[in-house]
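Heads up, one of the protein chains got dropped from this complex, but the rest are sitting where they should.
Note that the chains are named A, B and C in the order they appear, and that numbering of residues resets to 1 at the start of each chain.
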Amino acid sequence: MECGDPVEQISLKPRMSVNELMCELARAGAYNGGALARAADIYEQMLTDEKTVKFFGLAGAMVPAGMGGIVSDLLSRGYIDLLVSTGANLTHDIIEALGCRHYHGSAFCSDIDLRQEEINRIYDVFLPNEAFLTFETFMQESLCALDPGRSYPITELLTVLGQRLDRGILSIAAENGIPVYCPAVADSMIGLQCWLYSQSGKISVDAFSDMKGLIDRCFTAESAGALLVGGGVPKNFILQSMLMTPQGFTYAVQLTGDRPDLGGLSGATLEEARSWGKITEDARAVTVYGDATITLPMLVAAVLERIAQ
Amino acid sequence: MECGDPVEQISLKPRMSVNELMCELARAGAYNGGALARAADIYEQMLTDEKTVKFFGLAGAMVPAGMGGIVSDLLSRGYIDLLVSTGANLTHDIIEALGCRHYHGSAFCSDIDLRQEEINRIYDVFLPNEAFLTFETFMQESLCALDPGRSYPITELLTVLGQRLDRGILSIAAENGIPVYCPAVADSMIGLQCWLYSQSGKISVDAFSDMKGLIDRCFTAESAGALLVGGGVPKNFILQSMLMTPQGFTYAVQLTGDRPDLGGLSGATLEEARSWGKITEDARAVTVYGDATITLPMLVAAVLERIAQ
Amino acid sequence: MECGDPVEQISLKPRMSVNELMCELARAGAYNGGALARAADIYEQMLTDEKTVKFFGLAGAMVPAGMGGIVSDLLSRGYIDLLVSTGANLTHDIIEALGCRHYHGSAFCSDIDLRQEEINRIYDVFLPNEAFLTFETFMQESLCALDPGRSYPITELLTVLGQRLDRGILSIAAENGIPVYCPAVADSMIGLQCWLYSQSGKISVDAFSDMKGLIDRCFTAESAGALLVGGGVPKNFILQSMLMTPQGFTYAVQLTGDRPDLGGLSGATLEEARSWGKITEDARAVTVYGDATITLPMLVAAVLERIAQ
Partner (left out) sequence: MECGDPVEQISLKPRMSVNELMCELARAGAYNGGALARAADIYEQMLTDEKTVKFFGLAGAMVPAGMGGIVSDLLSRGYIDLLVSTGANLTHDIIEALGCRHYHGSAFCSDIDLRQEEINRIYDVFLPNEAFLTFETFMQESLCALDPGRSYPITELLTVLGQRLDRGILSIAAENGIPVYCPAVADSMIGLQCWLYSQSGKISVDAFSDMKGLIDRCFTAESAGALLVGGGVPKNFILQSMLMTPQGFTYAVQLTGDRPDLGGLSGATLEEARSWGKITEDARAVTVYGDATITLPMLVAAVLERIAQ
């Protein structure tokens, strides 16, 4: 048991850059501020390690909160090789790509009034219900263009949707050939639209068939790293993908608002993941507890400052 | 703005029953203790309302924590009409049904040592890795018995598994014809086993086809109620199932360890759900924040005391 | 690293007692449910160990939530030797002892409307402002009865107040000669009333003089135990009281809604307290994370069932 570097009292300077602030957090080094600084070091190393396959897990209502722009940017820059998302984030990405908007609202308001004005609430974000009409038109037209005689893997369904859009996460992923996994796609408005389509048309989407490509990729990867925003299905799906291979993740950063003592995977430490072999015994890994609408922009802005040309 | 009943200072009596304690919490009426007491009132009313279709959402690592026994009991007593679960809870239910056990462990230990001893950790629960060998044998045999020419809905795959077991959640659900939904089944060891099987055999499981039965049930329900343990896919999937119908849930109880201000659905209030029409404007609904390993047993024990003959 | 007992799936029985439920939580043994069951074992042992001096720390707005009744009951039964409280809990205890009431309210309401109706809000508890007028009369009369030539220790000031009341925490403590410590008394309505009195009268209360009695008691204790409800000043003050002695607490149970990773003492684990010597290396100690309006009544009801005659 040894003491490390001394804690340095933070010194702020007007007009300092985000990475300069991150370096101050590193020198202070404590609690989640220190963890965030370690996350920046790990994520920098992960992004600049060319042998590493880069996973990104996207859970929580991040697109309605404006965090989709960061995912799009990372996709464009080549810093994501495989994206695993909840269906909700992809739904809201499509909505934004179709030109509908989410709006600043309030968490302290009458939800019955909102209901009567046909505004849906996501904490303090408002989404007028009409966005879902635009979404429905897009989805029904898109599903109609599928080959009714084929069974689609979920990733391919999402690629088809992305190809019909001209901006946002699904569009950029499709354009760059980056697979988007969404194992719980039925659990989203995309799923409901598929059900709706199936009332009159024929659609077949296989729950498992895209796992083959994923696990093959894991087998052939020399090294793998993951940035996990939130927990949920994306975190578990990414981590379990390595269970079938002899190796594990060698880099892992988790930004979560959950907590470990409730036992759920979303709040579980990455240490716990070592016992399962999901990450390697000597993996560089850190969990930052807090709201990803703060920690994700700080982390990515600092790392871009370090590595972007 | 009016004051309600006065807060009564709690009076404890040796040997009081769980429901007597719950009634004390009701008279105190504050914070999550008060919310839990309101949850008991709502859940009692929901279970005794014969016109109500009863949903149960199961997220979080509840089966490894011994909470599966409560779900099994509710299924046996006819208090669950549709169960929506994470894949992990069903995996661990199968493991227990096969005679393997989870063990009391510690959250403060070396995960590297655990890895070397082939023990997987879930917070303070230990699961020896050999359980997964037993699980694998069961799964491969079960999948082998499927008709390779058919595309199975996820619920039917789970029914088949339940029929091959003689205790636990899946077994009791299968025996009683209660459908178990697991939209994110690929995101679990069940999913990995299906992938493994597909390396040599043929398996086809459709991501969407069981939504028809679910939504039909929602359309025909005179009234619907939900007990949501944790958030994640089960909560969202249950709540969204009503979006396609003109009605919403009229009873809803949520036991969650998350928090609303992070924006994610898992911690979102049920008030928010009113803005979407997922629950009705005058639905009886309450959220209890806390660890479901405490709140679920208290809630169910108190309500059973009220209604059981 | 070894596996302990197997996790038993919980079995609930209608009309089971609180302690029977607690024993089920012990057999399940996981997460905070398991921690609560261990807390019951420790607290039972602590209360029945006659050599042990019993501390009780009371933070959080517990009296307005009806939890004061439990503290009063424990004082009456002789299960608290020293009570350390926030000033707010004592203020609300006096208010209740004077016959004013707290009321069931709502956390989702207009605080501006409440302000205009002179109702103060504590999450979902309402307290009409007129209670503070009754409180002010009591306090000014009580302070007037003090000897202006003396400097009072805080504990003695609180004893004087308790002697002028006929029920509640301060009253029962005064009647039974149990000292009540409140190091941050200035940080409460009691403090504001003392300031108000000092505008015209003379009052002298010493910040430190009652520490002598406390630390003497710690020195002479063969063994010491603490039940800590919430963190804040009571937790720290109790734990630091042992720092001046060669020993530490041998029993410690903490019920807190905080979390450790933020670094604050309120959420710190009791493990951390071992590094400081606040609790002994082999102390029996456990932290239960959750809302004390649930965990405290369960804990005490179960332990009373075990030990009460």
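Note that a contact is a pair of C-beta atoms (placed from the backbone, for glycine too) under 8 Å apart; a residue touches a chain by one contact, two chains touch by 3 or more.
Here the structure is a predicted model, which is why all the values come from computation and not from measurement.
Visitor: One chain isn't displayed here. Which of the visible ones does it touch?
Guide: Contacts of the unshown chain, counting the full complex: A, B, C.
Visitor: For the chain that's not shown, point to the residue among A:Leu36, A:Leu165, A:Ala252 or A:Ala283 touching it.
Guide: Per the contact definition at the top, the residue touching the missing chain is A:Leu36.
Visitor: With the missing chain put back, one of A:Val53, A:Met67 or A:Ile203 would touch it. Which one?
Guide: Going through A:Val53, A:Met67 or A:Ile203 one by one, A:Met67 is the residue touching the chain not shown.
Visitor: On subunit A, what residues meet the omitted chain?
Guide: The list for subunit A reads 1, 3-19, 21, 24-25, 27-34, 36, 63-70, 72-73, 96, 101-105, 108-110, 113-114, 117, 119, 122-126, 128, 271, 289-291, 293-295, 297-298, 300-301, 304-305, 308.
Visitor: For subunit C, which residues touch the unseen chain?
Guide: Here the touching residues of subunit C are 59-61, 64-65, 88, 107, 111-112, 114-115, 119-125, 151, 154, 183-189, 191-192, 194-196, 198-199, 203-209, 211-212, 215, 230, 232-233, 236-237, 240, 243-244, 257-268, 271-277, 281, 291-293.
Visitor: Where does subunit B touch the missing chain, residue by residue?
Guide: Considering the whole complex, subunit B reaches the absent chain at 30-32, 35, 108, 259, 261-263, 289.
Everything that follows uses one rule, which is that only the chains that are shown with their structure count from here on.
Visitor: Tell me the rotation angle, 0 to 180 degrees, that brings the C-alpha atoms of subunit B onto subunit C, to the nearest 5.
Guide: Copies differ by a rotation of 180 degrees.
Visitor: Please compute the C-alpha centroid of subunit A, do the same for subunit B, then give the distance between them in whole Å.
Guide: From the centre of subunit A to the centre of subunit B is 25 Å.
Visitor: Cα centroid separation between subunit B and subunit C, in whole Å?
Guide: Chain centres of subunit B and subunit C, defined by C-alpha means, are spaced 35 Å apart.
Visitor: Two or more other chains in contact with one residue: find those residues in subunit B.
Guide: Each of 64-65, 114, 119, 122-125, 271, 291, 293 in subunit B touches at least two other chains.
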